[in-house]
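Reading through the structure tokens given below for one structure.
What you see is the complex with one protein chain gone and the rest in place.
Order of writing sets the chain letters: A and B. Residues in each chain are counted from 1.
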Amino acid sequence: MFYIIDIIGTIAFAISGVLVAMEKKMDPFGILIIAFVTAIGGGTLRDVLIGETPVSWMVNMTYTYVIIVAAVLAVLFRRKINYLRTSLFLFDTIGIGFFTVVGVEKGLSVGLHPIICIALGTISACFGGVIRDILCNEIPVIFRKEIYATACILGGLTYFLIRKFPIDENVVFVIAGIVVIVIRLLAVKFKISLPTVYHNK
Amino acid sequence: MFYIIDIIGTIAFAISGVLVAMEKKMDPFGILIIAFVTAIGGGTLRDVLIGETPVSWMVNMTYTYVIIVAAVLAVLFRRKINYLRTSLFLFDTIGIGFFTVVGVEKGLSVGLHPIICIALGTISACFGGVIRDILCNEIPVIFRKEIYATACILGGLTYFLIRKFPIDENVVFVIAGIVVIVIRLLAVKFKISLPTVYHNK
Partner (left out) sequence: MFYIIDIIGTIAFAISGVLVAMEKKMDPFGILIIAFVTAIGGGTLRDVLIGETPVSWMVNMTYTYVIIVAAVLAVLFRRKINYLRTSLFLFDTIGIGFFTVVGVEKGLSVGLHPIICIALGTISACFGGVIRDILCNEIPVIFRKEIYATACILGGLTYFLIRKFPIDENVVFVIAGIVVIVIRLLAVKFKISLPTVYHNK
């Protein structure tokens, strides 16, 4: 279950990378690299921070194969995906939902404090997109006004709340991931954002 | 002693992160993330480079609590801090002073060469600010014309020079940190900067 979720998130992020890279009119290798970095960036930082090296995509070839296939298909069927382009954020959102939960779970597996697990989940989910945006010279999505990291943090909290009930572990997984996705979808649909904090000099 | 210095540096950097993030009119979570990244960025890179994982803020909750409290207080009392705003660089400077020494000490504890220890101290001190500036779309302070990394390097050299004398270890710590702070303060006050090197094509 854990594993399948990880793969779904990887595919979603790889496609979101391809879409951003194509918008920047990159060449095929550039597109592949951005797809790769977006898909594995968050998980790589997660693994490096907790000391799980060589990082997961280096020892498990599935990620590499999945990213290459997803990137090639996304390029070939770019006209079809275009209909979904206004929902580039959909892929992004599915990715952060699932990656948050995977990150939380990894943190638990090495015995970290719940707050740190939630931070680790948020890092896993957001960092791939941050690198993608920095490499593509965009202001990172995470710092534009939409709810983004906030959704991850709330999803992580949900995970630890419902985990106390006698629910199957896989169900806890899926519910927490869906909470992240729904919060972000609702926030974007209803243009909900947190107020900014500043003051006049 | 080591530990208290680390916490003081963490608070100083967290506040400097809050100030930059508020200037960018970020939402509360954005501000918290920037405060966090600024405060733990340098130490995280330091730990990753020497292989001390999970990195320190993940296994010691004090950092997290201190950063959250400092960030919340800095946001609440932003009007008061404003009087210090022209001295945003003050917090930055206290942070780099103490973090340089902590980094040098960590390098020694894993048996690295003094030159590498000084490099590690400079990285610990400067990298949090570099990430903060990159995420906030500013040119990193470190590469603007002021003395910055130079102060860290000179503080690190001081550490190894005075360490040969029969002085209490804690005193060595504090002196080296203060050297960094004073050099940077003087450099900014008297607008001292190194000459640039270039030539006409």
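Quick note on the criterion: contacts are C-beta pairs under 8 Å (C-beta built on N, C-alpha and C of every residue); 3 or more make two chains touch, one makes a residue touch a chain.
Everything quoted here is computed from the prediction, not taken from an experiment.
Q: So which of A:31, A:66, A:123 or A:176 would be touching the chain we can't see?
A: In the complete complex, the chain left out is touched by residue A:31.
Q: Residues on chain B that touch the omitted chain in the whole complex?
A: Missing-chain contacts on chain B: residues 48-51, 110, 112-113, 115-116, 119-120, 130, 134, 139-140, 142-143, 145, 149-150, 153, 193-199, 201.
Q: Which positions on chain A touch the chain that was left off?
A: Counting only chain A, the missing chain is touched by 22-31, 33, 36, 44, 48, 51, 53-55, 57-59, 61, 64, 75, 78-79, 82, 85, 134-137.
The rule is simple: only the chains that are shown with their structure count from here on.
Q: Any idea what the CA-fit rotation angle from chain A to chain B is, to the nearest 5 degrees?
A: 120
Q: What is the distance, in whole Å, between the centres of chain A and chain B, each centre taken as the mean of its C-alpha atoms?
A: 30
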